[in-house]
Each structure stands twice: as structure tokens, then as C-alpha cells.
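The complex is shown incomplete by one protein chain, all other protein chains being positioned as in the whole.
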Amino acid sequence: MLSRIRLTLKQHRFETIAVTIVCVGLTVAALIEAYRLNSLNVPLSCLQSYQGGYMGPSQAPVTAAQAHCNELAKSFNDMRGSLDMNLVQLLLLFAPILAGIVVGAPLVAREIEQGTAPLSWALSGSRRRWLLGKVLAGVFLLAPLMLAVGLAANVLEGALNPGLNPYASFSNYLGRGVPDVFWALAAFAGTFALGTVLGRTMPAVVLALVVCFFVRATWDAGMTHFVLRQFAVQQVQQDQQQQQGYMVYGPGGPGNADMYVYYKSFIDGKEVTDAEVNAWYNQNMVCVPMPTQSASTSPADSSSPGASSSPGASSSPGAPATPDNSKMGDNGVACQGPNIDPSHMPQQVQYVIPGSWYWQTIAFESGLLLLGSLFCGAIAFVWVDRRRPY
Amino acid sequence: MLDRVRLTYKQQRFETVAVAVVCLGAAAWALLASWHLNSVGVPASCLVDGGVPYWNGPANSSWIPVACQLPSQRFTDALTSLDVGLASSLGDVLPFFVGIAMGAPLVARELEQGTAPLSWALAGARWKWLAGRILAALLLIVPLLLIAGLAADVLRGAQEPGIDPHASFDYFTSRGVFFVLWGVAALMGTVALGTLFGRTMPVVIVALIVCLFARATWERLMDGNLLHGMAVLEMPGVQSPGELLVYQSDVLYLDGKVYTGTDCWVSNGVPGCQYGPGDQPGPSSIGPQLAWYVITGDHYWRVVALESAVMLAGSAALGAFALFWVGRRRPY
Partner (left out) sequence: MALGGGASTGTAALAAHGLSKRFKKKIALDKVDLSIPVGSVTALVGPNGAGKTTLIRVCMAFERPNAGGVEVDGVDPWKHRSEALRRVGYVPQTPAVYRGLSVEDHLSMARSLHSGFDSDYARRRLDQLGIPLDQRADTLSGGQAAQLGLAMALGTRAKVLLLDEPLANLDPLARREFIQVLLDAVKSDGSTALLSSHIVTDVEDACDRLAILGAGKVRLDCPLEEARQTHRLTEADSPPPGATAIGSFLGKGGKNIMTLWRLAPGDAAGEALETASLEDVVLGYLAAGRGTGLQLN
């Protein structure tokens, strides 16, 4: 079997070398970027208080110490939004699926295309045993490489969101860590199944790209809406939770520890609809004139008014395009909450998957991906036995 | 020539059908998503800077006028729905998918399958043979991507109802004519790689990496080089919807001078800065502000034309390399 694995990797040497180089390079790059961020040694308090720019004279007094804090935070944000950082994050996002497709597509399809399948299948007797050898070669290549990439991505995530434990936080959780392995295996299994059915490499690649894009783009929303909703619990000590981490906006949304699933609204302990909450505010709120403010103060914030999108920020599957709406109305009037007992105001309770459930959630979703991989693999094993070798 | 075009599609029938289905499907999806957004019917009076105010929950959105709250909420729900989100993100990947899918087998598969010696023997001039195949691919992908790109423009218009998508730089390189430009660039690059490697999978791998890199760096390269000189200083507090932020500096004095890299702070309400030689503020200065250099939306077509020219020049260079190299390489 070892000999078969070695020969399979040798047969597909370009793909083997390319995937290895890219994954190793990406791992090293992620660790370097994390090191660069960490070496700035920016206090968490500076990041949390950073206003993203310099104050005009009408703002509250800023001491020299605060200005220095701002400078450090600005350096952090600049580095965070730098080109190399964006590139690394983009590659980390796509690497597992692309690696899986690249390794999986030629596994069976190329043998059929090049006419070597009849010989291999004649020698092997059992086509499934033959296929198993090739699949194991792919798994032995992908699993360790993707684990390295995933762990490096976790380190980078910790550097990008200081104060958040990447192993107790759902910030970009499916784009790092152990899930990288399972995404790669799922893409690998789906692609070699397509290759077995179609018998041609390029069509397998084309179809796999389409299917994988669709699955990846819909996974987050689908899991949140249909599956994780059943397990979500009331978020406790919300303010404290939010202060535990540095709130940043990147692929996957705010860098909060918990995974937001849905919310419920209550007035005086009674669950109410959004329309009822709207009605309460419209009935009870007081509007006062407020000066118009500029919305975004962070130079690196991609949601600045008029900023063209950068792929790193907007192409994350599932991330919606969000026009900037933080400015006040044209008439310069803003409305504030009413002066009544806060306990009688509408309360919004968020239902979340807590960050402390990270490993259980990872195990669950990885398990689903593994099931999908096994299903695709089963199709391939059934089909290889039935199809013609050309 | 028509025969050659037809036979090229027949040779690559899977890729041809896949590209057509995906492009037309993406266009239809974008139009459906646009309809989904437009069907909310947000009144024009509710628009803020051309966009619909983002509904951030009743507690945080109480500044929105009462009559606009329900439309805002519905529009936000539609905007963050899966179909709109997916349709939006297609713009970043579809043109590359099309270019690579059509370009990779164009030369590489002929070399792999051993039919190149026959084709090249019959054709005589290899560059003519390749030019015919490239033309066939272009005749397919250009109209398809244009349709998908225009549908993406319509979607952008629906996402920001008060802004003309052809006078706005919001996500402008992920829609419109850029669909065609990216697709053509990906096609030419992949064909060039195909003539180099002569094998389909290696071409796909390298093309994917190169396209990812190009897409991620394009805007910064353009902003930092081509568009830098076109940007104009925007007064603080004045913003026009859909403008393109090219770069920003840290300090601005309203007497028209801009200072960069200057450390400023405010202490007890009095601004202070570490000035460089000759950088002292004038008596009418209002103090340090953020300074943005922008290109306003009315320059949309000029910017698009400029970036298109650069991209097309790059594509032409890649195509020229492919036509040159195909004449030099061995047919197997």
C-alpha cells in the first residue's frame, strides 16, 4: 500500500508539489504575519479606544499618551489592512477547497483520459482496492498540509483579534483550524467522485468549482438558520462578552467570541415582535437635533463611504454587501431613547452559540463535512466498479 | 473561420455548456435578487446618500424617520438574504472561472491528447491555428460575461437605489464591463500558461493562484499608480455617494495645505502638532482633519476606460506571448 501511495503521488507530481509548496508557503506566511502583528505589542486598551484618526479641536481633550496609543493602534490597523495581510487571508480562505479540487480531479479522471485505466484495472482485479490506494494517497497528502495551514490560520486569527482566544471564538471559525482539513477532504472527495463519473479532468474541475463555491457560500447561513438554531442559548452578560474581545470587522463579521444566531425582543418580560418594538419606540422616543458626523474614522475600514471593495473584505462567502448607513439623516435630526426606567424599555436578547462551545461546534460541523466526504467517496467506489475504463 | 469556431466549441463542449449555463444563471440570479430588493419599494424620501438606511435593530435605528422604518427593515432583510449575498459574491469569482475553464484546455488538452501534431501539421501556421481558437473562446465569453456584468450592475443599482451604478465606484471592479475584462485577462493568461506547460491541470493550478493574486492586488496597484494623479482633495465633511477613495493623508489645513506624517494631538481643547520646517498653520486654519483624496462618481467612465485599457493591454501581451510560444514549442 505504501508503494501504491508513493507511486500515486509520483504520478501526480505536479499537483503534489504545487499543493505542498502553496500550503507550506501559506503556513509560513500566516505565521510571519501573526508575528509581525504581535511584535507591535499594542495594548488591548489602545485598540478598544482607537477612534481611527486624529481629533479635531472640537473633540474631547486627547493627551500625549492617548495620541501615542492612537499611533500604535493605527500601526496595528494599517498592518491589518495591508496588501500582504489581505493576500494571506484570501489564500487561507480558498486554499482548502482549491487544494482538494486540484488533488482530487486527476485521481481517476486522468487515468481514464490517458488510457491507463484498463491496464491498472486489469492488473488490480479489484477496482475498488485500486481506488482506495489512490484515495489514501490524496488523504495522506492533504490532511497534514491542511492541518498545518489551519493551525497557522488560528495563530493569525489570535493576532488579528487580540484578546480573543481563537479556540473559544467563532470569529471566522470555518476558515481556520481543524475545519480546513475537513473542507479540503470534502472538496477532494466530491471532485474525485465527479472525476470517476465524468471520466474527464477538466469537466470534473469545472463542476467541482461550481459545486464547492455554492456549498461554501451557503454553508454558514444554512448551518446557522437550520441546524445551530436548535442549539443556541441565551447570551449571558452581553456587555462583558463584547468587552472581552477587540471588535473588528473582517471576513465573517465582527470578532466577537460568541456566534450570533438569532434574537428575541421583550418588553416587561413579554416576548414581542419587531413591529411591536418599533411601535414602542415611535410612541415613546424623543428626537433632538444632532450634528452630522462622519461615519467611518478608520482609514483601513473598507466600509468607508465610497470606498471600493477589496476582495478580502467583501468576497467572503455569505458576507453581504453593506452600504454605509452610519450617517444621520439629511434633516440633521436624530432620535434618542426615552427618559424612562430602563427596565421597562424593550430588551433584546441574543441567542448565541457561546464561544466556550467552540470544540463541540467544530466537531459537529466537521463531522457533517466528513459525512459528506464519505457519501461522495461511496458514490465513487460504487461507480468505479460499474463504469467503462475509457 | 465559422467552421473552426464551431468545431472548437464542439471539442470543448462541456466547458462551453458549463460557461454558458453559469453565466446566464448568474445573470438571472442577479436580476432575481434585484427584483427581490426592488420589490420592497423603499420611497425615495427615505434614501440617505442614495442608499437605504441599514436597519440595525429598533434600539439602534430610532433615528430613521417613522415612515421609513418598516421599508428599511424589509430592505435590510432582503439585502442580507442568502440570494442577494450569493449574487453579490459571484462577481469576484465568475469571470475567472469562465476564463480559466475555457482557456485551460484550448492548447494544453491538444498537447496532452496528442492531437496537436496533426492540427499543427494541417494548419501550417501555428499562430493562426491558436488565434482561431482564441477567437472562438472570445466570441463565447465576451457576450456572456457582458450579460452577467450588466446584471451585476442592475443588482448594484438595486442595492443602492438612489445611486446610478455607472456614476458610482462601489464595487466597480466586480461588476459591469469588468466582468468581461477579468474574463478576457484570465483567458489569455491561461492560454499562455497552456502553451508553456502543455498540461491541463498544472495550467489550472497556476492560473487559479495567479488570478487570485491579480484580483487581490489590482485595486491597490491602480489606486497607488494610475489613479493617484487623478484624485482630488475632498473637503472635510463633504462626501459624495459612490466616490472612490484613492488614498488619504492624516492632516489637512483648510488653507489648502496638506501635511502628512505629522503627529497631532489635542490637549485641553487646544490642538498641537509636531510641525515640520515650513509647515506652520495659517491664522485661518481650523486645525488638523482627515484628508481624503477621491475621484467622484462622475468620472466613472473615465476611470473604467483607463483601467480597461491597462487590463486589455495586459491581456494582449499575454495573448501575444501565447501566439509566439506556440510556434516554438514541441507539439507533445
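Per-chain residue numbering starts at 1, and chain names A and B are given in the order in which the chains are listed.
Just so we're on the same page, a contact is a pair of C-beta atoms (placed from the backbone, for glycine too) under 8 Å apart; a residue touches a chain by one contact, two chains touch by 3 or more.
All of these numbers come straight from a predicted model, not from anything done at the bench.
Contacts of the undisplayed chain with the visible chains, over the whole complex, involve A.
Checked against the full complex, the candidates A:Leu119, A:Val236, A:Ala275 or A:Ala378 give a single residue touching the omitted chain, namely A:Leu119. Among the residues A:Ser3, A:Gln230, A:Gln283 or A:Ser343, only A:Ser3 touches the chain that is left out of the figure. Interface note for the absent chain: among A:Gly133, A:Gly150 or A:Gly377, the touching residue is A:Gly133. Hidden from this view is one chain, which touches chain A at 1, 3-4, 7, 10-11, 13, 114-116, 118-126, 130, 133, 388-390.
Simple rule for what comes next: only the chains that are shown with their structure count from here on.
For this pair, chain A with chain B, the centres built from the Cα atoms lie 22 Å apart. Listing the residues of chain A that touch chain B in their complex gives 14-15, 18, 22, 53-57, 59-64, 66-67, 71, 83, 86-87, 90-91, 94, 98, 102, 105-106, 110, 113-114, 198, 200-203, 205-207, 209-210, 213-214, 217-218, 221, 263, 265, 274-275, 277-278, 280-282, 285, 287, 290, 292, 294, 297, 299, 304-312, 314-330, 333-337, 346, 348. Contact residues on chain B toward chain A in their complex (touch as defined above): 14-15, 18, 22, 48-49, 51-54, 56-59, 62-66, 69-70, 73, 79-80, 82, 84-86, 88-89, 92-93, 97, 101, 104-105, 109, 112-113, 159-160, 169-174, 199-202, 204-206, 208-209, 212-213, 215-217, 219-220, 236-237, 239-245, 248, 250-251, 263-271, 286-290, 294.
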